[in-house]
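Just one protein chain is left out here, and the rest sit where they should.
Chain nomenclature is as follows: A, B and C, assigned in order of appearance, with residue numbering initiated at 1 for each chain independently.
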């Protein structure tokens, strides 16, 4: 459990379309200062007569304590299904029921390290705040962002300030290098002598990055995205098998034991099956 | 079936709070000219992820063919439950899925008559358009509007132009005469030598008016308000027992055989029971 | 690659698999104002009984989350007037009609079946056995294997010709597969799944059941997962038994889900109340999805979700 989590009615401050996404800003008062890179929020969607009974999770893109409205939390939302389309249809002064901040956050090394941040699609969102923090701690930060097409890369100008290099990839070659994120990683890791990878994006991407980080024997902290019903640890829907320090595989809740996890400990490819040797299997 | 009924996406032109109600104007194009006093519209509520699967019916307050937006239909909506609250939360340029015009309309006498129009709560809505029409046909029009309290009487200035007298009643005496609508009817009927009553409002009120109109042996056309699921005659939920010309009681659909019905033919007080002698009982 | 939207429902060849649901399309006339009935795979009539019925007292309806409760009580003109008025009118429109019949006794079903012979435009009979059996303490026919069988057998023996018989089952049973098996043995050419779930709403203002009849049938998107499960189970156990699927279908995507689960055709019910053109929307969207997914015909997609997962 994130002990700082609170439930609140957050006011929409702004909602702006950026490429395929919506950059949304919410007024959340003091909660803004409780949010750390990697944390997420859970929002009730659809209004009072909604047919959607579950919360939707969104990674916190950035949080700030200043602003005339007090503390702000910013999200990057892809209008995908019914819930996110409802959310992105909101206008300034509308309110949402939000629980925040939730989940684990990216671990920040005590010593300066050479870090590579890898984001797929809106998975770039939590990486910019992380980059700032790492930079402030004296780390060198390289970044790779990928998506299917140019409009699905979220990389605002101001976000790029903290990174030493930014590489873009798209499946269709509409911007940056044509291909998958993972195609470009080995070269960047080697050239920059990367010590740790931070990642966020689709599960398949995280899994592929883990193979690479394992090969280079570097740390890999990834923010996973399992389908969640509650976001606060009570429903057990968001689990995935993770190997503990005792080498025992357990089904852990990605909403409270994650979303940030040690990539090398996650048993990837576990959709539709429980890995052998899992506790209680 | 109202043969003029069409389904359309109607744009909200304006939404203004008036007392306890919202006066809402919709752009409906050519359909406006198909609407007659007593007709209603059926609107889908709650948006794409709504938990409300049924349409909501609203009496047409007025319709006009002019206006920069083409034809307009105006409604008077009481924010009551989830559906009407959703509707009244809409803003200009939002759209609703509307089927209109539906149902029967008030019969207009061919000769000038002395008519009394009686409306309870938002039941006044369809009466103003009717008053104009009657006036244009040379009828004398008296009107009685009642509600529980002043803010629930809908009687806009411009609506009053066509009536010779307007009497208000409220249960709490906050405006007009303190008491029920039916308290004042006998006097008005007698003084003005009323030949026909047109009414719209809660079922209990319509039933009480029918007793009075029966006593005075004058015609009573009322717009009933039975709970409706479809508004177009396919669900059979909106029925009420009505005596036909052959004296046979049948369960008629108030959405297509109504809402305007001959009060003296309706078997009132039939909630929770089928009247004896009903066809097929 | 050419695409055919035609489907075979228990022996009846239909130009497309999208039908109305019994009791949700009036007499046909009401909907024909919004689209030509020939556009439908078939129109399924409200359940016809022998005598005229006033139906139940009001309130007969309550909206529920993503659904509704109804206790219409099969209001209708009775079989004589139905055959005199509705059938000829539907035939005049060129509509393909599936007549739904309902009885209170096994004999009722036999009588009704005999009246169904040689009707113009009629392409099938849906036997609504989710009705109370007055000869057995009002127990619903389709809730007991024996009475379900008896009602369907009565129809089979009396129908004559080769009009397909589709038995419509209630989901309110412990084992829907057992009932499906029973009616199949009794001579049903297919099953319709599912009828409404028994439900109740209490009006918290007056603190009494909202419906005059107390209980009613729950329909709409709320029950869709129950319908899909029932169809999946029946198709898994009896893959040769054709299924007409229904329960909360509102979008083409929903219809596709039913077909993947094992339905050869589907009916749209409650969605029509929320949208008079829902059936046409479902039809157009379903066709688009089937084509986009690369199916060349409906039958290829029927039960496709049953294939082994890799």
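Here is the rule we use: a residue touches a chain if its C-beta (ideal position, glycine included) is under 8 Å from a C-beta of that chain, and two chains touch if they have at least 3 such contacts.
Every value quoted in this text rests on a predicted model; they were computed, and no experiment measured them.
Looking at the complete complex, one finds that the omitted chain is in touch with A, B, C. Across the entire complex, the residue among C:67, C:103 or C:242 in touch with the chain not shown is C:67.
Considering B:4, B:114, B:160 or B:272, the position touching the chain not shown turns out to be B:272 (whole complex). Contact with the chain that does not appear here is found for just one residue of C:260, C:279 or C:298, C:260.
With the whole complex as reference, residues 62, 64-67, 69, 143-144, 172-174, 197-202, 204, 207-209, 214-215, 218, 220-226, 228-229, 232, 248, 253, 256-257, 260-261, 289, 293, 304-305, 307, 309 of chain C touch the missing chain.
Panel shows chain A; residues 1, 3, 5, 7, 44, 51-55, 97, 99, 226-227, 229-230, 232-237, 239-240, 250-251, 256, 270-274, 278-281 of it touch the chain omitted from the view. By the touch criterion stated above, the residues of chain B touching the omitted chain are 51, 272.
Methods note: only the chains that are shown with their structure count from here on.
Of all chains, the one whose Cα centroid sits at the greatest distance from that of chain B is A. Chain-level centrality, scored on Cα centres against the all-protein Cα centre, points to C. Work out the mean CA point of chain A and of chain B, and you get 54 Å between them. Residue positions of chain C touching 2 or more other chains, listed in rising order: 65-66, 221.
The set of chain A residues that touch two or more partner chains comprises 51.
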